[in-house]
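Here the complex is missing one protein chain, while the rest keep their positions.
Order as written gives the chain letters A and B; numbering starts at 1 within each chain.
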Amino acid sequence: MTLPVDTTLPAAEPGPTADGGSNALEGLSVKRRSPAGLAWRRFLRNRLAAVALVVMAILVLGVIFLPMFMNLDPYTVDPLNIRAKPSAEHLLGTDNVGRDVFARLVYGGRVSLGVGISAAVVTTVLGSIIGALAGTFGGWVDSVLMRMADVFMSFPSIVAMIIVIGIFGGNVIVLIGLLALFNWISTARVVRAVILSLREREYVQASRAFGAKPGWLITRHLLPAALSQVVVILTLEVAGLTLSEAALSFLGFGIQPPTASWGNMLQAAQQYTVISSMPWLWLPPGLCIAITVLSINFIGDGLRDALDPRQR
Amino acid sequence: MSATPSLSKDATVAADVGATEDAPLLEAVDLVKHFPRRSGLLRKSTSVTRAVDGVSFTLHRGETLGLVGESGCGKSTTGKTLMGLTPATGGQVRLDGEEISGEAGLHKLRNNVQIVFQDPYASLSPRMTVRDIVAEPLRIQHRYRTKEDGMTGQQRVEAALQAVGLSMEQANRYAHEFSGGQRQRIGIARALVLQPRVIVLDEPVSALDVSIRAQVINQLENVQNERGLAYLFISHDLSVVRHTCDRIAVMYLGKIVEIGDKDEIFTAPAHPYTQALLSAIPSPEIEQLGQRERIVLRGDVPSPSNPPSGCRFRTRCWKAQEICATTEPLLEPAPGSAAAAVVAGVADEAVDPAAGHRVACHFPEAIDVLGGEPVRAYATAE
C-alpha cells in the first residue's frame, strides 16, 4: 500500500510557530529557515511523536481507502453465520447478527474518527472565536463570555448531552454540535490568555501605532500567534472527543445502529459470554480507540514541544 | 529649506530657526495620563497612577527633542500618549497647530508621526518576513497598492530598507535571523515607510551593545538629515541624549522639571534634579570629569500614585524648604538664561520667554556641574 504522506495531520504542522523568542545565541547563526520549518524539524526529532504520526496516518488512510480496494460490506446480515470466529472469509469474524466485523471496524472508524475530528474542529473554531473576542475587546465583552464559559463548565456535560439526545434523537450533526457546545471552554480560555499577553507585545502595539483596527490585529497578529497553541489543543481535542463519542455510543446515545461506530460496536459486545469467549467482537474496536487516543496525545505533546521550545 | 545636496545637521538646524516663527510641527499641551488602578468585584477605581501629569512641549521641523528621566518618570507614557496608543486623560496634541481629535485626527497623526520601540526583539513579529514587517504600515493605511512619488508600495518598502542600510537579499528573511542592531534598523525602516515627519524614538538604543549603539545612532542621524525629520528622543542615557538632541526636557514623576537647549542643560543646569543626574552618570572620561562633584540623592523615587505635595522632588532635594511642600513650582525662565533676561526687561531680543531655558524650582541656580563647579548647598546640607 502506498501512503501519500502529505494528507491528514502533517498538513496542520507547517502553520506558524511560537515566537522565536530571544535565545542565548541570537544573531550568531544567520541561516534562512522559516519558523515553521524549524518547528517541523524539532517535531521529527521527537521519536514517539513521529511514530505516533505514522500510526495515525496508517489508521486514517486505511479507514479512508480500504473500502476502495477490498469488498467490504458492513450491513449485510447473515443469520446463518452469527458470531463466527475469524476466518479467511471474515477477517475478524462476524457479530451478533452475522455482519462482518472487519468491515464494520473500517466503516465504524470512518464515523468515529470523522465525528472526533469534525467535532474537534468545530470546538476549536468556536473556542478560538470566543477567546479571541474576549481577549481582544476585554471589558464587558470579556466578562459576559467568561461567565458563559463558567456556566458551561459547571454543567455535567454527559448527562446534559444524554437529555438533549433523548429529546432530539441522535444523529451525527446533533452529536457534533453537542460535543462542541460542551467543550469549547478550554480552547477559549487558552486563546484568551494568549491574546491578553500578546496584546501588550511591542509588535502588536507597533501595529496599532500604524493605525491597525481590531480586525487586523486579530487576523494578522493575534490569531496567528495563538495558532500554534490552537493546533496543539485541536489535536488533543480530537483524542478527547473521539473518546467522548465512543462513550456516548457505548451508552446507546451516540451513533445509532445499524451505522457502525467503534463505540456502539463495543456496546453490542457487552454480554459476559461475549467478553469472555469472543474477543474478536470487542478487542478490535477497543484497541482502535486506545491506539487512536494514545497516538494523538503523543502527537499533541510533540507538537507542543516543537512549537513552543521554551516550555521544555 | 536650503537645497544643498549634502544637508549637514547644522544646516537642518539653521533652517529650523527660520521655521520657528511658524507653528510648531508637533505640540503637546498640558498632556495628562492617569492610569486608574481597579480592584474588587465591581472594578471600582481605587487609586490613580499619575504617569504623566501636565506635560507641554513643542517640536519643530528637523529638530530633536530629548525626553530624559528615570524609570517611572512618565517619559515613555508621554510618547505613547502623544501617539494615541493610549488615550490621554487630559490635554491636547496638536499637529501643524491643529488639535488631534476623532478618527480623522488619528488618521492624520498616524501618517505624520511614527514610533520606534526599545526592544528590537519584542517589537518585530516573529512570524513575518522583514519585507512584510516593513510593508505592514502601508497595508494598514491602504497605501501599499497606490503609487506615491512614482513608486509602488514594494519600491517604497525597498527604499526604506535601503535607507537604513539593509539589502534586498535580507528582506525575505525572518526577524529572528538578525542581530539586535539589524533588528533595530528594521524597526526604523518600518517607521520610515509611511514617510512621517516626526518619529518618536522610545529608548531606541538602550537594548543594544555599546559597539552597535553608535552604528544605530549614526543611522538615525543620517536618516534625519536626509529626510528633514523631527525626533522625540526618549532615553535615560544622558550621554546619548547629549549627542543626538538639540533640546532636552528632563522629567521627574510625570512632570517636566527643566527644559532647554542642550548646551543650557549640560553647562548651566538649574534644577537640583538635573544637577544630580549630571553628577551621577558614570563616565569613562576620567580626565575630563575627574573634578566633578558627586551628588548622591537620598531615598527612592516616590510612587506616582501618591506623589509628594508641592514640588515632587522635594523629598530627595537638599534645598527643600517649607514652600516646596506647599506650592508647586511652575516652569519659569531659568536664572541667567536669555529668556530670563527678557522677562526682567534687561534684554529686548526676540526671545520667546515661553520657549527658552525654563526650570520648575523655587530655588533655581545655574551650576556647571560637569565643569566641576561645586554645588555648595549640597555640600552644606550633607
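Operating definition for what follows: contacts are C-beta pairs under 8 Å (C-beta built on N, C-alpha and C of every residue); 3 or more make two chains touch, one makes a residue touch a chain.
Keep this in mind: contacts and distances are computed from a predicted model.
The chain that is not shown carries the UniProt protein name "ABC transporter ATP-binding protein", picked from "Protein-methionine-sulfoxide reductase catalytic subunit MsrP", "Monovalent cation/H+ antiporter subunit D", "ABC transporter ATP-binding protein" or "Tryptophan synthase alpha chain".
Among B:148, B:209, B:226 or B:322, only B:209 touches the chain that is left out of the view.
Listed residues B:103, B:149, B:169 or B:287: the one in touch with the omitted chain is B:287. Contact residues of chain B toward the unshown chain are 9, 70-71, 179, 181-182, 209-215, 217-218, 221, 236, 238-240, 242-244, 266, 276-278, 280-289, 294-297, 299-301, 316, 370.
One rule holds for everything that comes next: only the chains that are shown with their structure count from here on.
Between the CA-based centres of chain A and chain B the separation comes to 52 Å, rounded to the whole angstrom.
Listing the residues of chain B that touch chain A in their complex gives 80, 83, 85, 106-107, 110, 114-115, 117-119, 121-127, 136-137, 140-141, 172-180, 182, 187, 190, 194. Note for the complex: chain A touches chain B at residues 16-17, 19-22, 26-27, 30-35, 201-203, 205-212, 216, 220-221, 224-225.
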